[in-house]
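Every protein chain of the complex appears in place save one, which is left out.
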Amino acid sequence: MPFIQMTMLAGRSVETKRELISKLNAAAAEVLGGDPARIRIALVEVTGDDWGIGGETFNDIQAKG
Amino acid sequence: MPFIQMTMLAGRSVETKRELISKLNAAAAEVLGGDPARIRIALVEVTGDDWGIGGETFNDIQAKG
Amino acid sequence: MPFIQMTMLAGRSVETKRELISKLNAAAAEVLGGDPARIRIALVEVTGDDWGIGGETFNDIQAKG
Amino acid sequence: MPFIQMTMLAGRSVETKRELISKLNAAAAEVLGGDPARIRIALVEVTGDDWGIGGETFNDIQAKG
Amino acid sequence: MPFIQMTMLAGRSVETKRELISKLNAAAAEVLGGDPARIRIALVEVTGDDWGIGGETFNDIQAKG
Partner (left out) sequence: MPFIQMTMLAGRSVETKRELISKLNAAAAEVLGGDPARIRIALVEVTGDDWGIGGETFNDIQAKG
């Protein structure tokens, strides 16, 4: 029954999202037991201008090389 | 003063969102009392590739019929 | 299938939480259609020292009368 | 760099939480690549009165057997 | 190590987001101490149809003037 929200940078492929959802679900089900079908996951995508690391945006960090 | 975040599949109409916000607000205000004007709601929309149910994406479940 | 997270002040009664969960679920199901049994809700409770309104904690605002 | 928030029922053991954090981190790192040390996870625990499934609290569902 | 999620209306400029991330990070680091580089921030943008204030969407409130 748990709910997992993963906040991450936008731009992953459909295949990557499929694997993320499959493997996060399997990991949670393995540890918690119970019915794996009851787990819900939302991937919340934010742009590189909306993601901050140590006070700088991801895009600015990338631009600096 | 409560804050409600509802995570849901993207693609609802403006009218559906308007109704959701109106009815969730009314439900919370009715139960909690206090000023209905102070409730905030955010609808966070995720695509069918970003929503997982039992380890599969919503889009993959739909594609299987 | 939506997930609702409601952040609110701690200290509501069991009966109030029961009503909140019942009425928020009914409101979402009425608007979105689909199976009401698939909606999940989490009430996240924070103390009056962890809740800020306009830069002041709820507890400080209460103390001022 | 992703952030994972998992909302779940309170009352898991320290060992279960340790395993959850270890396996969710490994799953995300395996799929996304990058440095596993950069992933952050928060387990947000809610009581059985704060968790709603289909409009009923977890505690009420349990009490009905 | 804290994680800050700020939910706000979409449409801010890159420069505004840069300033938000810089100043929220500085504020948290100043109060908490520790390494400012370890703070993560995500700006989650929602449209004016997805943002509710007192039961009305932001867009409807704007339209009424």
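Letters A, B, C, D and E mark the chains in the order given here, with residues in each chain numbered from 1 onward.
By our rule, a residue touches a chain if its C-beta (ideal position, glycine included) is under 8 Å from a C-beta of that chain, and two chains touch if they have at least 3 such contacts.
Please read these numbers as outputs of a predicted model, since none were measured by experiment.
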* The chain left out here touches which displayed chains? -> B, C, D, E
* In the full complex, which bits of chain D touch the chain not displayed? Write them out. => 4-5, 14, 17-18, 21-22, 24-26, 29, 36-45
* Considering the entire assembly, which residues of chain C contact the chain that has been omitted? -> 7, 44, 46, 49-57, 59-60
* Absent chain, residues of chain E that touch it -> 1-9, 12, 16, 19-20, 23-24, 26-28, 30-32, 51, 53, 58
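What we mean here is this: only the chains that are shown with their structure count from here on.
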* Asked: Roughly how far is chain A from chain B, going centre to centre by Cα mean, in whole Å?
  -> 19
* **Rounded Å distance between chain B and chain C, as computed from the means of their C-alpha atoms** => 14
* Could you tell me which residues belong to chain B and also touch two or more other chains? => 4-5, 7, 24, 26, 44, 51, 53
* Pick one for the touching-chains graph, please: line, ring, star, complete, other. => other
* Structure fact -> Those chain pairs meeting the touch criterion are A-B, A-C, A-D, A-E, B-C, B-E, C-D, D-E
